[in-house]
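A single protein chain has been omitted from the complex, and every remaining protein chain is retained in its original position.
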Amino acid sequence: MHLAETTWTDAEKDADVALLPVGSTEQHGPHAPLGTDTLAAEAVAARGADAYDGEAVVAPAVPVGVSEEHRHFAGTLWVSPDTFRAYVRETVESLAHHGWDRVVVVNGHGGNVDALREVAARLTRDGVAYTAPFTWFDAVDTDLGMGHAGPMETSLLLATRPELVREGRLEEAAAGGAARWGEWEAGVNLAYDSAEFSGNGVVGDPREASEQQGAALLDAAGEGLAALMGVVVDREWEQKGE
Amino acid sequence: MHLAETTWTDAEKDADVALLPVGSTEQHGPHAPLGTDTLAAEAVAARGADAYDGEAVVAPAVPVGVSEEHRHFAGTLWVSPDTFRAYVRETVESLAHHGWDRVVVVNGHGGNVDALREVAARLTRDGVAYTAPFTWFDAVDTDLGMGHAGPMETSLLLATRPELVREGRLEEAAAGGAARWGEWEAGVNLAYDSAEFSGNGVVGDPREASEQQGAALLDAAGEGLAALMGVVVDREWEQKGE
Amino acid sequence: MHLAETTWTDAEKDADVALLPVGSTEQHGPHAPLGTDTLAAEAVAARGADAYDGEAVVAPAVPVGVSEEHRHFAGTLWVSPDTFRAYVRETVESLAHHGWDRVVVVNGHGGNVDALREVAARLTRDGVAYTAPFTWFDAVDTDLGMGHAGPMETSLLLATRPELVREGRLEEAAAGGAARWGEWEAGVNLAYDSAEFSGNGVVGDPREASEQQGAALLDAAGEGLAALMGVVVDREWEQKGE
Amino acid sequence: MHLAETTWTDAEKDADVALLPVGSTEQHGPHAPLGTDTLAAEAVAARGADAYDGEAVVAPAVPVGVSEEHRHFAGTLWVSPDTFRAYVRETVESLAHHGWDRVVVVNGHGGNVDALREVAARLTRDGVAYTAPFTWFDAVDTDLGMGHAGPMETSLLLATRPELVREGRLEEAAAGGAARWGEWEAGVNLAYDSAEFSGNGVVGDPREASEQQGAALLDAAGEGLAALMGVVVDREWEQKGE
Amino acid sequence: MHLAETTWTDAEKDADVALLPVGSTEQHGPHAPLGTDTLAAEAVAARGADAYDGEAVVAPAVPVGVSEEHRHFAGTLWVSPDTFRAYVRETVESLAHHGWDRVVVVNGHGGNVDALREVAARLTRDGVAYTAPFTWFDAVDTDLGMGHAGPMETSLLLATRPELVREGRLEEAAAGGAARWGEWEAGVNLAYDSAEFSGNGVVGDPREASEQQGAALLDAAGEGLAALMGVVVDREWEQKGE
Partner (left out) sequence: MHLAETTWTDAEKDADVALLPVGSTEQHGPHAPLGTDTLAAEAVAARGADAYDGEAVVAPAVPVGVSEEHRHFAGTLWVSPDTFRAYVRETVESLAHHGWDRVVVVNGHGGNVDALREVAARLTRDGVAYTAPFTWFDAVDTDLGMGHAGPMETSLLLATRPELVREGRLEEAAAGGAARWGEWEAGVNLAYDSAEFSGNGVVGDPREASEQQGAALLDAAGEGLAALMGVVVDREWEQKGE
């Protein structure tokens, strides 16, 4: 049940878990759209809701996240971690207000991970909603590299929104990108911005992507999400009165 | 140019104004979807961008706004005015970071109006971006009543997303709704929540809606928006250095 | 019962509603004092308390409000909407602490309206006090124009504090002012500051003002306020335990 | 020059220092009004402005301060220290915006002292305005005790607003009050609220008050303030550009 | 029982009061270390815990406080009063979470006093913990002057950490210091920074210090603290449920 398309009278029926897709609007190289992470979060959330054995509410996706590290590339939008946490928190609070107090945040962007973990802990400990932050590319087992706008993300796009992948630019994307996420020393990543190490924003080789692999990733992520939804619903935890 | 579907390399070309659609996810009676305001904001923004004589950037829509007044109806989502202002502000700051310092916020929800006026004033005075908050139903001249989920909004949906209007429920919507927005005394509205005066959340009679009138509203709103975009671009105002 | 002049022992007697006057210190042209809005709020609150059939507590006036739009004119003072809301909220919280949980904010400044609506909603929904934001010039029915330092405000001053109106400057005030509140396009006011459209800060023609009309405005506003106080006291609503 | 009564055109003339009176609305026993501290701040500010050899701007008084310690007594109003500091800070910022960057805060309430010192330091170090927090009863040399609603405050009222002193209740005030401000141990005051140690809120014996002594206190405080204004104006310090 | 060196299993035994030492890292002239205030707070807290007739928990010291006034001297560290209050407040909240709801903050720095009084009042009134802010040099009766890095502080160091006093620089310290804490007018200290009146940061003559006097100060402060702990434990006050 996608909230945006449902009436309130239909939303009243029982659902035992809510999904909140969270993406970002940020550079994904010359070949993939700025909305890649939001599209991925929405696609995985829809797939997870289908695969789940029960009724799930799907909220509209949060479209702008913690993406300041890509700000040197045109069109990248971002909010501060504080504002992002507040926006996610209050959206989950309103879901919980309607009794949907088991929530999985379905995330498509690495830069959101730390902030989501923090806000999900807060919501859970405060007794608002038991909230689990799921990131699709951390839930799948694959030989494909993640990188940024790399094989995994490009594959997922090819399987879900192929018209948005500029295939004629894949060579250029690979040539102008970086092999890894910047310089490391003693376990510390020294770069704070992707422009420090990647000329066109890409990390990894998107030419390794394929629609077939994308379909497999979507299946795996959707199944992982559905399994998580089941565990979240069964988790011992109680909402505190408002 | 819709940012979500564009690559950063294509986003680099000149655009002289940016549009930020802002909606909400909130009850719109038994006949219209919770996403009505977001859908309206997106549709009007797209129409305005088409009608505008120049290049415009369209950001992804902010999907949850200041809608606490509808919280008694299932599925309504909301954030506080503070968080809403912060989210809008920082999104506009990132648009301005890329040089798009003329911004029209294209709004679809009455409850957002005050907060948008406040944050747009702040952004403009701070020298971030000259920001104008446009609300589509305040820009059109019509005999249709606004209400809530009433003739105007229902018409716009019929013209843009007719499959989302539950036409079989229009009688019920009209019968269970209210004629006006609560009780007033000495210029003061005494109600803080729509459930105080409307049984099903509707205000006004959605049976007066039609696709034809919706098309006319969309045209008028789009033209109004395009005219505003022109004035905003020509306005004397200068961005301050970061 | 004006709190500032009352002892705590006398303040203990029953009152069923509290008034909080809220003004501003901002330019009102060459002929009217910077304190115009505060003086108006105090005068209307006093008149309303007299007209009210019951006992009312009148708090001291909040003297500085949301007036940044007049900052180009000497002597204008302002605070941010956030600070204004916090100051009003906490003052109302302390009124409610003493059991005065029906509060009318009596406002004299247009720039305060949105912020007051927001904070009054919050106080009411939080169960602190049922709080209604009353703005005197929105409560009266008159042919006089509002503008800024125009016929209505100048009339009210002539009826309450005539010595503060510089009548010898009325010609100059009218000549250097503006006919309306800046430029509009598609329902959007493009100006954020009064200096953008008025050379001396005046909007409207203060020469149309008269003491007689001011007396009528004061009567009408006081009666409207008293009527509102009655409705506020009777409103179904309950304070939540601290 | 009292801002509230001045026009902006008259406020433009040169003044070299601004005064911001700061009071509170809080219990002052059965004999003195809740507005005692605000009245004192206003009276001393007016006297200081008169005594000062130069032009001074006097802002309207901040009427509600840090008075939570008196909340057990009816009519006491208070805001948090954070909100109080913000309100004072932003009011001083707007004074400084007009070039009045030498500011003396003229305080009438002991509970405001710490918060004023903090905000004045911030304003000064930030280059907004050189700001000095003056508290009238710390500026005079007298044998009268301060207490609360005691000899000093009652004397000042008798000299400035005698009609507000309920002289018939002085015996009761003295009998029901406390000799000192609660219990101390190792330099620490153990009480956080005046109700812990005073039955009627009074500390000290207001029967020792007299109009004559009040007049002397007013003279002394006004002269001290005028001397401070001179030093503040001469202080080496520079405003930073906005 | 010093928390830092205790296991949680041993921390479970009954203690009826907790001590939170609070210091600062700031210049103390050429002869005394930047950590002087933290060292003093720790030494006095340990002595007080020993002298106290009961079990006390001693938390680790907060090492950086409100010391911006010394920022012109190398190595001085500081946080804002807001952040300092938040850090102290939340640390006390966690002490109270374990049932230690009688807390004495043992302070070694004058610049922390106002902020500690504010946060201790808040914690006490909110029902978190009855919290008393103790400042060691306000608790002792001595003829030695306080100043800054003066006789009292230098004596305490000589009695507790003599190796950290650069005795060879005492002449220089005295010669380059100030006799008192800046200029005063009408009860107002005009200086916001120690560099305005002291060339090397010292106030007072540290040559008057001695180990013997330091030992006496430590005894007196420890006894004062122990007495306060007793009063704090016996104070009528109740924690509110979380």
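Worth pointing out:
In this document, chain identifiers A, B, C, D and E correspond to the written order of the chains, with residue numbering beginning at 1 in each.
Basically, a contact is a pair of C-beta atoms (placed from the backbone, for glycine too) under 8 Å apart; a residue touches a chain by one contact, two chains touch by 3 or more.
Keep in mind that this is a model prediction, so the values were computed, not measured.
Though it is not drawn, the left-out chain touches A, E in the full complex. With the whole complex as reference, residues 3-9, 11-12, 25, 27-35, 38-39, 57, 59-64, 71, 73-80, 82-83, 86-87, 90-91, 94-95, 97-98, 164, 166, 169, 200-201 of subunit E touch the missing chain. Interface residues of subunit A facing the missing partner chain: 68-69, 81-82, 114-115, 117-118, 121, 124-125, 132-135, 138-139, 183, 185-188, 190, 192-193, 224-225, 227-228, 231-232, 235.
The rule we apply is simple: only the chains that are shown with their structure count from here on.
Shared contact partners of subunit A and subunit E are absent; no chain touches both.
Under the contact definition, subunit A and subunit D share no contacting chain. Multi-chain contact residues, meaning those touching two or more other chains, occur in subunit D at positions 82.
Shown here, the protein chains touch in a chain-like sequence that does not close on itself. Pairs of chains in mutual contact: A-B, B-C, C-D, D-E.
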